[in-house]
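The complex is shown incomplete by one protein chain, all other protein chains being positioned as in the whole.
Naming follows writing order (A and B), and every chain is counted from residue 1.
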Amino acid sequence: MVIAVNEAAEQYLFDFEKEQPEIVAESRDELKLKLGGFAGPLDLLLFLIKQEKANIFDIPIAKITDEYLKYIRLMKSLDIAVAADFLVMAATLIEIKSKMLLPREPAQEAEEEFEDPREELIQQLVEYEKFRAAAEMLYEKSTIEQAIFTRGRIETDDNNSEINATVFDLLNVFQKVLLRFKEQVKLEIEREEISLAEMIDRVKSRLRSSGEVLLTDFFSELRSRRELVTAFIAVLEIVRTEKVSLKQNRTFGEIILRSV
Amino acid sequence: MTENVQENNEAELTEGQSNTAKSPAEIMAAAEAIIFVSDEPVTTKILSEVLGESREMVEAALEMLKNEYASRESGLQLREIAGGWQIATRAELHETVRKFLKRSPSAKLSIAALETLAVIAYKQPVTIPEILEIRGVQSASAIRTLLEKRLIVTKGHRETVGRPMQYGTSKEFLIQFGLRDLSDLPSIEDFQDLVSANLENQ
Partner (left out) sequence: MTENVQENNEAELTEGQSNTAKSPAEIMAAAEAIIFVSDEPVTTKILSEVLGESREMVEAALEMLKNEYASRESGLQLREIAGGWQIATRAELHETVRKFLKRSPSAKLSIAALETLAVIAYKQPVTIPEILEIRGVQSASAIRTLLEKRLIVTKGHRETVGRPMQYGTSKEFLIQFGLRDLSDLPSIEDFQDLVSANLENQ
């Protein structure tokens, strides 16, 4: 998606042809608006420094701060939510700028190592740019890798339900189970208990559709002790009144309810 | 007889064809790659369409490829099955292959087993009725799988009515999931920041 650049915005120094404004949404929940796809304040800062053809070890702080603030204002004028980290950087820049403007005290000047107010920011930028370059390297590697394909499915492949689980999956799954559990409890409270007549109908319709009912399966679907008792009575009632039989192939084997 | 739209297509097509005049070796390589990535046997018709080569050319290439597989005593074979071509292991190697497949990595779990494992990991020591209550589904076969894969162990009986067996995770579980000990298991609080970041942006 491209944001229309209004006339007011054109006065700014940005080369909008080159830096296409766009909304980069990594995921629905991250919908973070970024102009020109800046990954953060350091990214933007590096861009401005390069645009000014300035030396990173001798940043023209007043100029860069102005550019940076213009950019933030532009984002706001375009109704783009400015992430807090961009504002923190703006404050840092203003602070450095004001420190640079302060006249140096003679005593300070005499000190062997005058501490440049920009020093920390420079270190941060240099460190950041290394990882920025590493990110580009990863991008290239993944692009190459996407040109390589592994084999299609073959018979011996496991069912696709099998997953190679990580600890993160474990926690995610646990949270899902807990959520389901809570909803189920809520449902049970809301739902009225099933009557004997309804239970008899349920067993009968199951018998009609499949000819037989595996009792352990049927009982395991039930959600409360009372339902279980109701189901048990229902089965006895059906055996008494309908043409059905209860079968068990061996002692402790499956009990099957079957139409005769 | 050509309409405007078709003219366009034709122009593109012929351009494409002139670019893709392939040598037999190239057709063989491309066909091999396609058959390899396919989930199902690939017909010569499809190969001919994708490669933009005649059926005859494709068939000749496949015959050569098949002979190549056979002559270099490969572990694989190219074979015609169900009207299509497929790459498969050679029948003589089935025993070796079966031996390999038997030892599948134990971190691979079905959803049911993973759910059960998650409940046991976070609620241990826990009994089967408790797992049933949380999951809302019978977990007997999942527990059996987890015991077989040695991801869980029994942790003695609970001293309540019926003295149900308690379960917990094993040392193997720690190894499989790359944990030093159970305190390494991430808690919901650990991901709170990640979750709240999501909520803020929604």
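Following the convention adopted for this analysis, contacts are C-beta pairs under 8 Å (C-beta built on N, C-alpha and C of every residue); 3 or more make two chains touch, one makes a residue touch a chain.
In this text, all values refer to a predicted model and were calculated from it rather than measured experimentally.
Peer 1: For a quick check of understanding: of A:D157, A:E183, A:D217 or A:E254, which residue touches the chain that isn't displayed?
Peer 2: Result: among the candidates, A:D157 touches the missing chain.
Peer 1: So that we can see where the missing chain sits, which residues of chain A does it touch?
Peer 2: 24, 26-27, 29-30, 32, 37, 39-43, 50, 53-57, 83-85, 89, 124, 126-139, 141-151, 154, 156-158, 164, 166-168
Peer 1: Which parts of chain B face the unshown chain closely enough to count as touching?
Peer 2: Residue positions of chain B that touch the missing chain: 25-26, 28-34, 36-38, 42, 46, 50-51, 64, 67-68, 71-76, 87, 89-90, 93, 96-97, 99-101, 103, 105, 178-180, 183-184, 186, 190-191, 193-194, 196-198, 201.
Here, only the chains that are shown with their structure count from here on.
Peer 1: From the C-alpha centre of chain A to that of chain B, how far is it in Å?
Peer 2: 23
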